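Right, I'll just put the structure down here and ask away after.
Complex shown without one protein chain; remaining protein chains in place.
Letters are used for the chains, namely A, B and C, taken in the order the chains are written, and counting of residues starts over at 1 for each.
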Amino acid sequence: MRRICIILTTRGNYAKMRSVIDHVLADSELELQLVIGGGALLHKYGDIAKSLRDQGIDVHRKVHFLIEGETPITMAKSAGMAVSEFSTIFDNLNPDIVVVIADRFECLPMAMAAAYMNIPIAHVEGGEVSGSIDESIRHAITKLAHIHFPATREAAHRIKMLGENPETIFPVGATSIDVIARLDLDNLEGVNALQTKAGVGPVSDLQKPYLVVIQHPVTTEYADNLHYINETIAAIERLHMNTIWIWPNMDAGSDLISKGLRMFREQKNPQYIHFFKGLPIEHYAPLLKNAACLVGNSSSGIRESAYLGVPVVNIGSRQQGRVRGRNVVDVPYDRLEIEKAVYRQVEHGPYPQDPLYGDGSAGKRIVEVLKTFCFTLQKRISY
Amino acid sequence: MRRICIILTTRGNYAKMRSVIDHVLADSELELQLVIGGGALLHKYGDIAKSLRDQGIDVHRKVHFLIEGETPITMAKSAGMAVSEFSTIFDNLNPDIVVVIADRFECLPMAMAAAYMNIPIAHVEGGEVSGSIDESIRHAITKLAHIHFPATREAAHRIKMLGENPETIFPVGATSIDVIARLDLDNLEGVNALQTKAGVGPVSDLQKPYLVVIQHPVTTEYADNLHYINETIAAIERLHMNTIWIWPNMDAGSDLISKGLRMFREQKNPQYIHFFKGLPIEHYAPLLKNAACLVGNSSSGIRESAYLGVPVVNIGSRQQGRVRGRNVVDVPYDRLEIEKAVYRQVEHGPYPQDPLYGDGSAGKRIVEVLKTFCFTLQKRISY
Amino acid sequence: MRRICIILTTRGNYAKMRSVIDHVLADSELELQLVIGGGALLHKYGDIAKSLRDQGIDVHRKVHFLIEGETPITMAKSAGMAVSEFSTIFDNLNPDIVVVIADRFECLPMAMAAAYMNIPIAHVEGGEVSGSIDESIRHAITKLAHIHFPATREAAHRIKMLGENPETIFPVGATSIDVIARLDLDNLEGVNALQTKAGVGPVSDLQKPYLVVIQHPVTTEYADNLHYINETIAAIERLHMNTIWIWPNMDAGSDLISKGLRMFREQKNPQYIHFFKGLPIEHYAPLLKNAACLVGNSSSGIRESAYLGVPVVNIGSRQQGRVRGRNVVDVPYDRLEIEKAVYRQVEHGPYPQDPLYGDGSAGKRIVEVLKTFCFTLQKRISY
Partner (left out) sequence: MRRICIILTTRGNYAKMRSVIDHVLADSELELQLVIGGGALLHKYGDIAKSLRDQGIDVHRKVHFLIEGETPITMAKSAGMAVSEFSTIFDNLNPDIVVVIADRFECLPMAMAAAYMNIPIAHVEGGEVSGSIDESIRHAITKLAHIHFPATREAAHRIKMLGENPETIFPVGATSIDVIARLDLDNLEGVNALQTKAGVGPVSDLQKPYLVVIQHPVTTEYADNLHYINETIAAIERLHMNTIWIWPNMDAGSDLISKGLRMFREQKNPQYIHFFKGLPIEHYAPLLKNAACLVGNSSSGIRESAYLGVPVVNIGSRQQGRVRGRNVVDVPYDRLEIEKAVYRQVEHGPYPQDPLYGDGSAGKRIVEVLKTFCFTLQKRISY
């Protein structure tokens, strides 16, 4: 019986791994070891421990490693703490495989701890070209990982180019599409109910055309994040459409973005915007599907939006280098450009579905491979 | 004035970086920030802080991160501590460039801390194909580094294949050759004097043909290290030649190797072997140059030995994948094979010098580049 | 020249140490080593680094050790990180004396690091009997400290009873009184100006009688904090007077208190309350001096309020065992009792000044002692 250790450190991780978790749980020959930690434990980013409990899923360990401060030094210190904490967890749980997801700053520590402890690593969403430090982290994880589950054919090719053995690379599509594929995407009742209970600001009427805005910090351009958010705020102010605004993640720079948003709210008290700290995917996906346009720099603007056919205005460098569907328009950090692009996308309306990032079967295929794959711990560059 | 931060964590690092340190110190437009830590601070691996002081070189920070135990879990925990400690040091010293050397377990933490703090990373000795976890570490560092100083053309090619921008890759040769190139390699008086003062066992007569043995642990084959060392011990016992045996490094598994050596010494009390904990390069290089054969799995059997033309018997997987000169014979962990190969190499005698791993100018060339290179923090895979 | 290391981890620390800092800076034979860290670095608790810079005071080190979560496990983990970080700082700064203030959870780590590194420890505000884990922390620090500056004669006696050498005990009064003694306590313009710029809620008219409320978590009764704050909220709601409410500190349980306050604000939107995250002492002291009553469990209700003669309603166990002036009425966590007591205190009006906790010269006397005291590192219980 293989022990599969899955570590969720954000609400996004949870959404991404849900189909994998379900398939592991459904398989009597696999044992799930679920660890939640970091941002996934913080009330301010949404409590996923509760969500899991509500669905009857056991959490095997909780792990705290975030050092307060949200600056580059605290990010580095948090990473060090993460290495140490994950080491203890791997020592306690003794997993056969550790699943590392994508490119967050705590993912390289996970991979490092597992590699140093001779535990095979499965990497989900490797091979992508993004912007910011995330790209370096992602490729460094690839060089430590023993098996790869990229989301696209293009990413799979890049992993091969990085010298990984082709027999360890399985392009399965994005797991996040799996979750969306099971949802009733035209039902907005859940989001409407949430608006009255969570977040701040008036309830937006989602029968009318509305925008969704998500702008995360760009960590390599730390000091500019206040400027960046202010350009977006200015554009949204001029557009003055119904808007659902989702709070940034906790990367370095999020304090500046939060500051910009707080000042905006306190000074302008915008009646057309409802702010959420975060949204579970079952609410986020229908919200996105029916949006007139998604604005910002979230990766969901590249991936999920392709499957959903939603018009997207992607701002700045954060999603640089990721393959895009036709539904995405890129703009710089400039209020006028943002405004014009959103205007055009709202005019255009929905795009056709694009399977570029997956067709809804990624989780199933990942678990099939994890169950039987014969790992070679000793990696060797394959040129 | 650029601040160049160089971190030495082993005596080997010090040897490797000596010419770089000298060239940085000699340049009035560069400021050296020297950090020593880990094994380089431990008496049992040789005290390099004293060596540096004796040469009038300031140490800016000492850093302790090794957690006792020498098992995979303590290696991982030590790595976590290293990330945290290096973060503090980078925050205090505010370097313009951090120089990361090769592939030890503490090097990925250094690179991670620097990358997360937006400090440019120069990687020395990237692109090599070794064995054990070191290879994964080395390539992961490459994916975080901003500029690369590989030791060979072959390594430079591999770094390019890993998707690094060719304009950031400078094949300068191995820095360790620089140090050797300045030494009087036929003078064995230093080693002889040391034999009477340091290490254990009788003084070997270096006028007669002698062997040098260095066998480090293979971390990915942790539990086998006792078996491995016992094969080597058996071969050396049968050869019964004058031998200088140098103690293993502190990677996971070194406890097993130490155990094997201690049992051998206590039970057999071999009168033809002198054991050293470690040797400074000024003693090690002449010792190697004049050896009848180097036996074991030290990287010096691949690199320095090419320049020195010394016959080498390389055992097992640790140096797998590194380009070799004609002077190297590879054997498995088998006492008879080891014995036969040593016998043949002693018969053969010295080989001609081979510039495969450098010609003695690596340090000078590295410092020229560090002084003027224009760094781009935002890395992007270059396919 | 003695190096005096002072560590500020909260805004309150800064207020308390201001006169000590000023006297150290004014003395040419002493060198100040100022470290700020923990909550003192977090925007959400008020940025004191900036306050210091504005006054031309250098900060020698910043130290991050708070792990996000605000639960008992993260408090313990933060304490561990604090020990490690303070060790590095003491190693770098090499102080002659470390000054440890009072009883916060990070103070025992400071004292432990200093004691283990053979650095003399001066403890300010030892010997007090409070409630919660703080009391244990405080006395444990006393047993590690080499010299003691209690705020009251009663506290000095208790330190002596704890087996400390009487020659190391100097009852100097509370340093926080020093700062207040220098202020223009009848000037409320500063607070009024702040109300328009900081905090949330309408501007309170401070010409009318007003309450000040501060309720911190009780860490040993972690789960009850939500209940506790709700009782206070209910009382304040019924009193319906002008109120300035100051946010709790970051001890375990503060998340529950924050939750209670947020729910109250969102559901009731009280127009008679202005909320501040924190207030610098130059605004807090006049605010307190002119308040109709201070409500809650802040230590300022016991100490500063004695000097200021302000009526206080102290709730629950947090200040248990501290000597009180006549101006304090104690009540349990009960909305009716709180309401009644506040009502009576408002009726009563101001009390006469009481020097119970100091007369304004504590900082001067502390620095005189630090300058010349001859420390004995080897402590011995003195019975």
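Methods note: contacts are C-beta pairs under 8 Å (C-beta built on N, C-alpha and C of every residue); 3 or more make two chains touch, one makes a residue touch a chain.
Computed from a prediction, not measured in an experiment: that's the story for all the values here.
Contact with the omitted chain, checked across C:Glu31, C:Asp47 or C:Asp91, is made by C:Asp91. Checked against the full complex, the candidates C:Tyr14, C:Phe149, C:Phe170 or C:Tyr222 give a single residue touching the omitted chain, namely C:Tyr222.
From the options C:Arg3, C:Lys62, C:Lys143 or C:Lys277, the residue with contact to the unseen chain in the full assembly is C:Lys143. Within the full complex, the residue among C:Met81, C:Met250 or C:Val312 touching the omitted chain is C:Met81. Even with one chain removed from view, chain B keeps its contact list with that chain: residues 41-43, 64-69, 73-74, 77, 81, 200, 255, 259, 266.
Think of the hidden chain as still there; on chain C it touches residues 72-73, 75-77, 79-88, 90-91, 105, 108-109, 112-113, 115-118, 129, 131-133, 135-137, 139-144, 158, 161-163, 219-220, 222, 317, 320-321, 377-381, 383.
Chain A meets the missing chain through residues 61, 84-85, 88, 92.
The definition used in the following text is that only the chains that are shown with their structure count from here on.
Taking only C-alpha atoms, you rotate chain A by 180 degrees to land it on chain B; that is to the nearest 5. Averaging C-alpha coordinates per chain places the centre of chain B 53 Å away from that of chain C.
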